[in-house]
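The complex appears here minus one protein chain, its other protein chains still in place.
Right, chain A next:
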Amino acid sequence: MKESTISPGLLTVQRVVAIGVLFGIWQLIIASGTMPSMLPGVTQIFAGIGETIVSPLFWEALGKTLLAALTGWVLASVIGVILGLTIGSVRFLDRSSNILIDFGRSFPVLALMPVVIMLLGSNSIMEIVVVGLSCLWPVLVQTIYGARRQESAVADTVAVFRIPVMLRFRRVLLPSAMPFIATGVRISASIAILVAVGVEVISQAPGIGRQITLMQQAQRWDMAFAYLFFAGLVGWGIAALLQLGENRLLKWKRQNDD
C-alpha cells in the first residue's frame, strides 16, 4: 500500500477545512429556504448533540444498538471466516458454491426483514439475525478470496511436512488469508452499525434507530440529527480502531510486499 506523502499537519488542516465547508453548505441550504422549515441548522444540531450526550436515554439506546450490532458482527465474522476458509481452500466447494455466493452477496437483506420479523418478532434476536446476515457476505467473500490465494510453495511445504488439517487451518490458511479477512471484517463493522440503526427505524426494536423515529414524531429534528451524528461517529470510530489493529497484526504483510 502506498503511504501518502502529505505531512500530518497539513492533512489535519485540510480535513478541518472540509468539515467547515460541509457545515457552510448546510447552513446555506437552510438559509436559502428551499428545504422544509423543520430542518435544523448547524447551531441547533450542535445544541442537540450537547443535550444528547447528557441524556441517559441516549446512552441506553446506544448500548442496545451497539450490543446488537457487535453480536451480529462477531457471529457473522466467525462464521464467515470458518466457512470462507473451508470453501476457498477446497476447489470443489469453491466452484460449486460460486453462483450461490454471488447471489447471496447482492441480495438485499433489509428486504428480507418482514419475513424475519414474522419468524422471530420485533426484538433484539431479530435485529442480530438481520445484522449478521448483512455482515456475513463481505467477510465470506473476502475470506474466500484470501484462502484461494494460497502460495503454491506454502501448499507444498504443508504437504511435505505432513501438517495436520486443523493445524494447517489455524496456522497457515488463517494467517495467509488475514489481509483479506481484515478488510472484510472492517467493511462489515460499518455495515453492522448501519443495519442495526436501520432495523430499529423500520421495526421499532429498541435502540438509536427507534429513538430517531420517536424524536422525529415529537418534531425534535435537532435531536434526531444529533442521534444520526452519533450513529455515524460510532461506525467511524470502530472502523478506525480496526484499521489500527490491522496495521499491527499485519506487519509481516506490508514488509513482505516491499
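Criterion: a contact is a pair of C-beta atoms (placed from the backbone, for glycine too) under 8 Å apart; a residue touches a chain by one contact, two chains touch by 3 or more; residues count from 1.
By our rule, contacts and distances are computed from a predicted model.
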item	value
Omitted chain, identified by the protein name its UniProt record gives, among "NtaA/DmoA family FMN-dependent monooxygenase", "Gluconate 2-dehydrogenase alpha chain", "ABC transporter" or "(Fe-S)-binding protein"	"ABC transporter"
Option from A:Val172, A:Ile208 or A:Ile238 whose C-beta touches the chain left out	A:Val172
Omitted-chain contact residue, chosen from A:Val154, A:Ala218 or A:Leu244	A:Val154
Option touching the unshown chain, where A:Pro36, A:Pro56, A:Pro108 or A:Pro164 are the choices	A:Pro164
Touching residues on chain A - with respect to the absent chain	151, 153-154, 156-157, 159-164, 167, 171-172, 175-176, 178, 252-253, 255-256
